[in-house]
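For this depiction, one protein chain was excluded, whereas all remaining protein chains were kept in their positions.
Order as written gives the chain letters A, B and C; numbering starts at 1 within each chain.
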Amino acid sequence: MTMDKAIKEFVRDGDVVYLGGFIQHEPYAAIHEIIRQRKKGLTGSSCAGMIALDQLIGAGCLDRVITTYTWNPLPKPAHAFRRCLEKGIPHDVKIEEYSILALTLSYFAGALDLPFVGTKTLMGSDLAKNSSFLGENKLKVIESPFNGEKVCLIPPIKHDIGIMQVQRADSIGNAQAWGVMGDSKYGINSCSTVIICAEEIVDTEVIKRDPGRTIIPGFKVSAVVEEPWGSHPSYVTGCYDMDWKYFSFYDKATESLDGFENYLKEWVYGVKDRSEYIKKIGKKNLDALKAKPWSGNPVDYGYCAQYQEDYVL
Amino acid sequence: MTMDKAIKEFVRDGDVVYLGGFIQHEPYAAIHEIIRQRKKGLTGSSCAGMIALDQLIGAGCLDRVITTYTWNPLPKPAHAFRRCLEKGIPHDVKIEEYSILALTLSYFAGALDLPFVGTKTLMGSDLAKNSSFLGENKLKVIESPFNGEKVCLIPPIKHDIGIMQVQRADSIGNAQAWGVMGDSKYGINSCSTVIICAEEIVDTEVIKRDPGRTIIPGFKVSAVVEEPWGSHPSYVTGCYDMDWKYFSFYDKATESLDGFENYLKEWVYGVKDRSEYIKKIGKKNLDALKAKPWSGNPVDYGYCAQYQEDYVL
Amino acid sequence: MKYSTDYSSIEMMIIAGAREIENGQILIVGTQWPIITTLFAKRTHAPDITICYEGGVVLESIPDRIPLFTGDPCIASNSVLLNDSLDTLGMILHAGYPDIAFLPGANVDRYGNINTTCFGDYSRPKFRLGGSGGACDFGSLAKRVITMLEHERQRFPERVDFITTPGYLNGLNSREEAGLRPGTGPGAVITTLGIFRFHEDTREMYVDTYYPWGSIEEVKKGFQWDIKVSKDVKVADPPTEEEIRILRDEIDPFGMYLKNNKAKPISTL
Partner (left out) sequence: MKYSTDYSSIEMMIIAGAREIENGQILIVGTQWPIITTLFAKRTHAPDITICYEGGVVLESIPDRIPLFTGDPCIASNSVLLNDSLDTLGMILHAGYPDIAFLPGANVDRYGNINTTCFGDYSRPKFRLGGSGGACDFGSLAKRVITMLEHERQRFPERVDFITTPGYLNGLNSREEAGLRPGTGPGAVITTLGIFRFHEDTREMYVDTYYPWGSIEEVKKGFQWDIKVSKDVKVADPPTEEEIRILRDEIDPFGMYLKNNKAKPISTL
């Protein structure tokens, strides 16, 4: 499926959208398409990304944010995020903040549809004391019925739609990813509808040669989009590195509101799709980011295949 | 380390022992050594094994059992397990039973040291109503403070020692396993002390070529024992299949109490170590069980390695 | 399409089970009869079903040989996802994806509760069985549980000695009152005598369908209580010759599941 069609068909105004990827695997190609299609009123949920939420906030697509951290990785501020929270530009968004472990446990609870998970993190922090749109449903601190000690209950966050970049997927959506996975496996499994953006669409036989690598089964996936370089300017292990120059450019370009608008005009609205964006980055720059191979000994899933005459019911 | 030394040094009478492996990866070599060393008063915890608990119960090593299922896979009864629970032979053991998901969540809670995990499984079952040595600490059904619905709280089970067979490990204990993993990753990470039995000890460089495959980091592991065929008569994906003939033999051999004692005499007490056991199985039988290769495309963990001049703090 | 006249009651049960499956469904599948039933469905009218097993297995194709149990080594090289129990029992079953959960059963009672734990008193049983495995999770969580077992009267007590796998407990709303989710629970029990379903209010099992060679009287004798009979009770179509051929020659060519049952053709029942 094309990205254009996948976003049009599956992302509806007002949806709670999980943005997968823990720095790597962030779906920037999909995010730009969401901005191009001027989606509105979304809740963006991203555990530990970089400028994904920044761009969606600045473009006015989000009304609510769920996150643990939003910053340019340089480390420089995410300017649109700052402008929004400090000054309400382009409009106020409500923010619900967690620690990485707490939010990952929330995604975990969402992926399994558990009522909640009890944890010892987060208590004492002002992250636990402050809640916005989730209100009383953000968390509860109770006394353990086992031993009376205080326990922080983290309920699931339900996502209408999840989007994530992966190294490879087959055409029915069985998706394989590796590297720094962070919250991604649980996050992407907590979504009612899933769009998988893959560096490469492979035959199901490739998936079946290493089924332990599959992070989500195909039947949970509604669309598979082949989108090489889809995580640029972030990275995908074994494919390409972070583009620090681009982050540096983004930092300077978006420091002012005008600059941010011009960035969108040039790099998002001004390109038709990801292939134009990639062309704009340029072959020389991309070549410099390409990963050098570091591949492992393949593991073996074999069995002996003989007829087992001693097994008869 | 040798198995003899590992069991002597790390398994103490009275310990709560996690037996890893979900059918495959069961540590039969270690179990036989525990029996040979006549360990006593152990609590055996195994989510979904086959005759591991049966042998330990019959040999008198266990006082308590935590499990979801114990049976010969043929499917024939695990005779020592039956004799014990029906007739108290060789002595009564207390049993604490769960479903696979509930026990896996308990191991998960143990691996993270969470106070508990809330779930919708198990309620209504007599597994939830009956408790033995864990008493009130087996589980609690409470009303959710979020929405009032009934929730089953599963607290962690803490294991003094965990033992599991894996495909490969390095000498400092970084262990890699693949296949039907069941509860094993969480179970083995819930143990204070860990013995890893590996089909093969590999260089750390092999581990580093596919670090996503590591199920437990070396610093949690106290001993690594190289023990090829260590899961026989069960199987290890990519290494060897189940030995159905042996299970059939075990079924017939252990149906009577005398038969069980004779089995131990011949196959456990009667052999010095695993290599003698393996010799006793015989090369022809082993050859027939060897897995035929089915290896995957190796995945790539590469990065571009260039100096990133735009990153200066 | 020609109906077979040479099939066993086990084969009828398998085919009746397979007919419950619609193409494209997500199934979570227990060991024994459920394995062969779901693979047969995948080979015939439901090629796009997804088959999940409790140890962390998702299959989209039929393994090279029929799995001997749900952790059979032959599964590894045929699955599209192979990992932890939390992947299937957690992120698929607890998350509510399966359309049907297929279970074997040792004992099933009036409200569809299943016992695979023990006969007699739990603390000192007369006969101790293996235990739950994942069965209790299937029964606790799945939208529609189908249990498959050979029909012998002693397997159908009015009340099981031990509820390993919750059905409708004591009927009416007792399942929901115990904390289990509304919209879950037993959908059918399929045996070598017929298909039994559950009344939507009382949640009591009733005779829905019996097999071509059978009778209502014979079916009723298979239960230790006076089981109700649907006023629209049906007679199942026999398997076709082609279905029996596929089942015997393609799904279980070595007779690992069927060898002991081929000896009892329907003509002799």
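Going forward, a contact is a pair of C-beta atoms (placed from the backbone, for glycine too) under 8 Å apart; a residue touches a chain by one contact, two chains touch by 3 or more.
Everything numeric here is computed off the predicted structure, so don't read it as measured data.
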Here the chain that is not shown touches A, B
Among the options A:Tyr18, A:Phe81 or A:Trp267, the absent chain makes contact with A:Phe81
I'm checking contacts with the chain that's been left out. Which of A:Ala52, A:Leu101 or A:Cys197 qualifies? A:Leu101
Residue touching the undisplayed chain, where the options are A:Gly44, A:Gly182 or A:Pro233: A:Gly182
Which positions on chain A touch the chain that was left off? 22-24, 47-48, 67-71, 73, 75, 77-78, 81-82, 85-86, 97-102, 104-105, 108, 119-127, 130, 141, 149-152, 178-186, 235, 237-238, 241-242, 244, 291, 294
In the complete complex, the non-displayed chain touches which residues of chain B? 111-114, 170, 172, 174, 189, 204, 207-209, 211-212, 214, 217-220, 301-305, 307-309, 311-313
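As a convention for this text, only the chains that are shown with their structure count from here on.
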Innermost chain, where centres are averages of C-alpha coordinates: B
Centroid comparison with chain B (C-alpha atoms), farthest chain: A
In whole angstrom, what separates the CA-based centres of chain A and chain C? 39
Separation of mean Cα positions, chain C and chain B [Å, integer]: 29
Determine the centre-to-centre distance between chain A and chain B, using the mean Cα coordinates as centres, and give it in whole Å. 34
Where chain C touches two or more other chains at once, the residues are 32, 68, 72-73, 76-77, 82-83, 86, 90, 94
Where chain B touches two or more other chains at once, the residues are 75, 119-120, 149, 151, 178-179, 181, 235, 237-238, 241-242, 244, 291, 294
